[in-house]
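The structure is given below, and queries will be raised subsequently.
Only one protein chain is missing; all other protein chains are in place.
Lettered A, B and C in written order, each chain numbered from 1.
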Amino acid sequence: MSRYNRLKRRVYEVLEVAKPDDKLSKAVDIILMSLILLNVALIIAGTFELHETAIQVFTVIENVSVAVFTVEYILRLWTSDLKFTELSPFRARLRYIRTFAAVIDLVSLLPSFIPAMSSSFMVLRMFRVLRLLRVFKLNRYTHALKDIGEVFKRKAGQLISSMLVVSFLMIIAAVLMYDAEHEAQPEVFDNALSGMWWAIATLTTVGYGDIYPVTVVGKIMSAIIAILGIGLVAVPTGIISAGFTEQIERNKAEKETPEPDDEKTFCPYCGHKLDK
Amino acid sequence: MSRYNRLKRRVYEVLEVAKPDDKLSKAVDIILMSLILLNVALIIAGTFELHETAIQVFTVIENVSVAVFTVEYILRLWTSDLKFTELSPFRARLRYIRTFAAVIDLVSLLPSFIPAMSSSFMVLRMFRVLRLLRVFKLNRYTHALKDIGEVFKRKAGQLISSMLVVSFLMIIAAVLMYDAEHEAQPEVFDNALSGMWWAIATLTTVGYGDIYPVTVVGKIMSAIIAILGIGLVAVPTGIISAGFTEQIERNKAEKETPEPDDEKTFCPYCGHKLDK
Amino acid sequence: MSRYNRLKRRVYEVLEVAKPDDKLSKAVDIILMSLILLNVALIIAGTFELHETAIQVFTVIENVSVAVFTVEYILRLWTSDLKFTELSPFRARLRYIRTFAAVIDLVSLLPSFIPAMSSSFMVLRMFRVLRLLRVFKLNRYTHALKDIGEVFKRKAGQLISSMLVVSFLMIIAAVLMYDAEHEAQPEVFDNALSGMWWAIATLTTVGYGDIYPVTVVGKIMSAIIAILGIGLVAVPTGIISAGFTEQIERNKAEKETPEPDDEKTFCPYCGHKLDK
Partner (left out) sequence: MSRYNRLKRRVYEVLEVAKPDDKLSKAVDIILMSLILLNVALIIAGTFELHETAIQVFTVIENVSVAVFTVEYILRLWTSDLKFTELSPFRARLRYIRTFAAVIDLVSLLPSFIPAMSSSFMVLRMFRVLRLLRVFKLNRYTHALKDIGEVFKRKAGQLISSMLVVSFLMIIAAVLMYDAEHEAQPEVFDNALSGMWWAIATLTTVGYGDIYPVTVVGKIMSAIIAILGIGLVAVPTGIISAGFTEQIERNKAEKETPEPDDEKTFCPYCGHKLDK
């Protein structure tokens, strides 16, 4: 293996999840994570009125972060053919660019390089918030998150269905409440979208108190909708709950599956020898 | 098969859920769905103050929708003997008229044809809202929704029972809170129905903040009721959750049930023949 | 069987849950249920300001109800030795008086017979509300309610434990919030009980909006408590949910238990013959 290739492999190892005894790799992981968290803190701090000095310090941190993350992106791109060994070096890089993590990295870096994007304050901040998505990098090590994701994926159909029913209920409720309350509170229930805002606050049981029915008809409808709103929590919870129970069963079944046996096979349930 | 019959069968196929390779049927499905969603949007838009031009555009869309949905209803009625092949053509049509989907279609179309029903603004809108129920058509393709429906059907007894207990709790709470708070806030807790409104807002944890106890007795009772209100979410959630877990078991059991075998016995778990 | 005994048995049958073909028993059930519901409606109506005529009508209904329920109580007491056949007639009556249903009946009737209890308006209403407990009679026919009750009974230990933890959290939160907010809002957080009221409104996620933190320390603590409050819903829901899943398993196991077989016993799981 050439010196170039050995360096490349080492860089790849350092950037990937650290192996137990790889101290440099661990240090890099911790530094990158800390920098991401520092950036998150800076975004929040940036909404306060700040001293001139603080703004200067922030700008320095900002520039250092952009530099570090840019170098990280280039190194990951360079070593991506070690990640996708089955592809040609060029295709491996194309593939890497399209991974979810790489897209997030690129989008969060772009505004710092394109002055036109920085000019509009609102647009800039929206992109900076996207940079927060890097926090997910902290989680890509977490095995448990994958379990949660799997439950959601397997139950997506049922969850979306229940959300559709809820949306339907929400629209019906919005129009009915507008009809019931518009005359009594023309300022508050000014159109069906206000009704929708009310429906969401009620169905999710947030209930800020900025909008609520005052007529008898409105209150009766509100009561029915609030009770149906319990279903809004109960159905997805039930689906997700059943999904996790199923997940446990699956993990157990995987572990318990007996190793193939050349001579004899036993029933994994009753332990009895099976005829062939 | 006569030309008439072939046409009829084709119309039936086009209106029913599209087969994978039937492009016309798919296009019709998408057009009908889009038209329903457009109508939903129109109902919401109709609650805003609109320009003269917008109202004219809306009227045109309204009329086109009514025409399309009327034709759809007639064609579905015509081809309904292909849906219920076991019945005579006349009985098949009678049966179709009584299906849930057909009743919704008819009720949502009627106000457009009966001027007397359109005269009252409130009544008209109520019927228009019912037209929203067509959204369920979007879902009748969804397999997952059927699963959710089955869980609710199987658990209906327990869910209704728990709702009865909650209603009981609500009435008790309403009368007690009226007694406790009426003197301190005669305007807010003016009768037991106000107490009921408070009880619903509290038990569902919406808590708008338009009505709440101020006396010590009222606050203590409110605390107890709010904590019991957690049960209002916990019990139906628990029932539905268990129902979904059961559903998963059932679906699995159905798939795994081995065919009966006269000669040999198989383990119902691993499907292997058992040694005798 | 003497004529007296036949009458007694008939009265007992009529008062108990109706058999499918016993029309008189069914009619009596429906009349008693309707009268209970009418009384519930009267209690709510009684909190409105009423016309002189309405009050007179209400008094008549009240008196008729008391008469009917008194007769029902006496008849049930008389026939209670048919209910508890294993006891002597005298002991059967003593036992009946101590059943939950009989105690509710008696307590709800007493205020109508003891004028001293009727004199105090508040006390009278409290007893009238207790009469509402008769609604549970409507449920004693419901098989599903028994299932729910069983789950609660079996999970009582865990539910009470989680409630203890919550109470602990509530007291801690109340005192801490009083310390944090007392100086900033001396009127609102006037003592630890106000803190408790806030803690309950927050942990149950009702959030009326009459009391909330305004200091930074208070808001941070409030955030932590609100997130812990999610556990308040999650833990009992999880316990109850697992309870219902267990219940389904139990009911299934009961049904599937194989009939005893004199000759051979088979494993109900793998269907294999068992050695004795």
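Structure notes:
Assume contacts are C-beta pairs under 8 Å (C-beta built on N, C-alpha and C of every residue); 3 or more make two chains touch, one makes a residue touch a chain.
These figures come from a predicted structure and were not determined experimentally.
Residue C:N191 is the one among C:S88, C:N191 or C:N251 that touches the chain not shown. Of the candidate positions A:V28, A:A92, A:L109 or A:V233, contact with the unshown chain belongs to A:V233. Considering C:L15, C:L109 or C:A242, the position touching the chain not shown turns out to be C:A242 (whole complex).
Interface with the hidden chain, as seen from chain B, comprises residues 205, 207-209, 237-238, 241, 245.
Although one chain is not shown, part of chain C still touches it, namely residues 157-158, 160-162, 164-165, 168, 171-172, 174-176, 178-179, 182, 191-193, 195-196, 201-202, 205-209, 212, 216, 219, 222-223, 226-227, 229-231, 233-235, 237-239, 241-243, 245-246, 265, 267-270, 272-276.
Take chain A: the residues that touch the chain left off the picture are 40, 43-48, 122, 125-126, 129, 132, 135-136, 138-139, 142-145, 147-148, 151, 163, 193, 196-197, 200-201, 204-210, 232-233, 236-237, 240-245, 247-248, 269-272.
FYI, only the chains that are shown with their structure count from here on.
In whole angstrom, the spacing between the mean C-alpha positions of chain B and chain C is 30. Centre-to-centre separation between chain A and chain B, using Cα means, comes to 30 Å. With centres set at the average Cα position, the gap from chain A to chain C is 43 Å. Residue positions of chain C touching 2 or more other chains: 205, 207-209, 237, 241, 245, 269-270, 272.
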